[in-house]
Structures are given as C-alpha cells and as structure tokens.
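Omission of a single protein chain aside, the complex is shown with its protein chains in their original locations.
So, subunit A:
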C-alpha cells in the first residue's frame, strides 16, 4: 500500500467527523455483534456464538449495517446522527470493490426525505475535496476537476440527476410500464417476472424459470445502465423499483417506486439513500417476504429483529438516511481502482 492512500483515508474520516459535528449531528456508536438482524435477501451474514459463564451457546451475528440500531435510536428521539463503523458481509470476496469487512458511514436526518440527503452528498463531497486539496493530499486545479481512473471528474458543475425509469428508457430502451403492472395488489403482481423475462430474452440474456424480477432487472441494470453512469460529473440515480428497496418509503403517487437513490462518482457506486419506511405493518410484510427469499436462496437462516418493528410501532419519525462506503470514497480520492489499495490489511 502507498502511504499516501492511507493519509487520504485518515483525512477523509477525520473530516467527515468535523463536517457532521459542525452541522450539529450526534455521533452514535452501536454494537457489531447482535442476536438478531434485519432480514435482507441479498446479503449473506457472519454468524458467531456467544457463550455465557456456563459455556451455554447462543447464536449471534455480525452486523451487515448499523441501520437497525440507528433507527431504534431515532425512535427514541436521538435526533440527527451519524456513525462510522465496520460492517460485515459474508461471501463478498474476489472483487475489486467489495471486502467481507468494510467501513461504512451512515447518517440520518429527522423530518426530512431523500432530496435533502442528495444536497448533503453534494456538500460533503465538495467539503472533502476542499479539505484534501488544501492539505495537498489530492492535486486538483481550482476549477473543481480531478482525475479518477484516467478520467476527469468535475465536482463544481451541477451533478446529474436521473431517475431509474428515465435511465431504463434512455440506455436500455425499456419502458418501465412494459415490465411492471401499476395497479398490481402486491409486489408479485406489480413486478411480473414473466413480463421482464420476455424483454430479456429478446435482448439475448439467458433466462430461467427461477430468475426473479429483481435478478433480471439488475442484470439489465449492470450491463446496460451502470456502465453509462461513469460521467464527468457525479451521478445521482433515483426512484428505484420496490423490489430493490427493502427499507425505503414507497412513492405516494406510484407504489412501484421507492424513494431511494444511489450516488455514482467516476463509475464507483458510493452511497445508497432512502426516505425511510416508517409504517411498521408494511415493514413487517417486507421482512416476511425477505425471509422467504433468503430461504429460497439457501442463505443462512437469521433470527429477525422484532425489536426493530417495535421501535417502528413506537414511532419512527419521518426521516431519511444514507450509507456511504468509506473505503470506496478513499479509492476515489486516492485514485485507486482496487479496494485493497486503501486498506492496511485487505482480504486477498
């Protein structure tokens, strides 16, 4: 590892703390080992065993995100807050952008929605860029451009905001209405896999009967949309289909879409934000669906967090939250295309 990369990473973490404290956010510290988790069908978990003094064992998990704990704090009136923490995702090896153990920043704003977090991101990245260039850790001309992976990116120009359905139309030539049913009663009827499968087959993808709508959609997204988001300005892609938004609030006017956005800079997927789902009944239904999907996918059976539902019942205030990968942010500013280059002890 180049020591400069570590200096950049150190500075980023330091400045994130400065930034949020100056905005009046509280810093939280939540547990890494938990007896329950939020069931998320696409994540595999690390399990471990807690032993009491009599060596009686109890199964525990390493967290995949601090979201459950932070939302419990929000329900208890904690207010605007942030946390920088390690999170753990099993099976995520053999990749230049994933590590089974990585560092995440989450922040939450009470009485707010995902639009406000979009401007938070613009502010945070400009602040980090300024701090790093002032300290000469990143060399960049004053016009706001800097280089990542041989490409020039401009932070000061307006960021591109594009909705998922616009991107689908523009880059993949698919009309969102053609692959969904607006008036479907539940997610299965709103998102018929057969309808999307027909489109995918025409495009030359291999489709089998057990492919879900989400899998088919994400394959189109990864092949035809994501590569096009590597632009000269940061890109915010927003309003994702509901199957890709387990804890996000649905849009009032269209229940196929959730208030979620992702931030891409230089083609790197950096942050994922929701207007948070506050309806405990809806949340419970989604947990049950996710648990079924986990079982179907052969993933570790996890005890799901009922306390979290209780917290929602007691009243989670309207809020929005975002998870931002610290390692990938360091990759961006240190101009590295491999996550291992910004870690002191990476997994191979």
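The rule is short, and it goes like this: a residue touches a chain if its C-beta (ideal position, glycine included) is under 8 Å from a C-beta of that chain, and two chains touch if they have at least 3 such contacts; residues count from 1.
Basically, contacts and distances are computed from a predicted model.
Student: According to its UniProt record, what is the protein name of the omitted chain, chosen from "Putative thiamine transport system ATP-binding protein", "Proline dehydrogenase", "Elongation factor P" or "Branched-chain amino acid ABC transporter permease"?
Tutor: "Elongation factor P"
Student: Among A:83, A:106, A:120 or A:214, which one touches the chain that has been omitted from the display?
Tutor: Final answer for the missing-chain contact: A:214.
Student: Given the contact definition stated above, which residue among A:62, A:117 or A:246 touches the chain not shown here?
Tutor: The one listed residue touching the chain not shown is A:246.
Student: May I ask which residue of A:185, A:206 or A:252 touches the chain that does not appear here?
Tutor: Of the listed residues, the one touching the omitted chain is A:206.
Student: Which of A:95, A:152, A:177 or A:285 sits in contact with the chain that's absent?
Tutor: Of the listed residues, the one touching the omitted chain is A:95.
Student: On subunit A, where is the contact patch with the chain that was removed from view?
Tutor: Interface residues of subunit A facing the absent chain: 40, 42, 89, 91-98, 204, 206, 211-212, 214-215, 218-219, 221-223, 226-227, 240, 244-246, 260, 262, 269, 272, 297.
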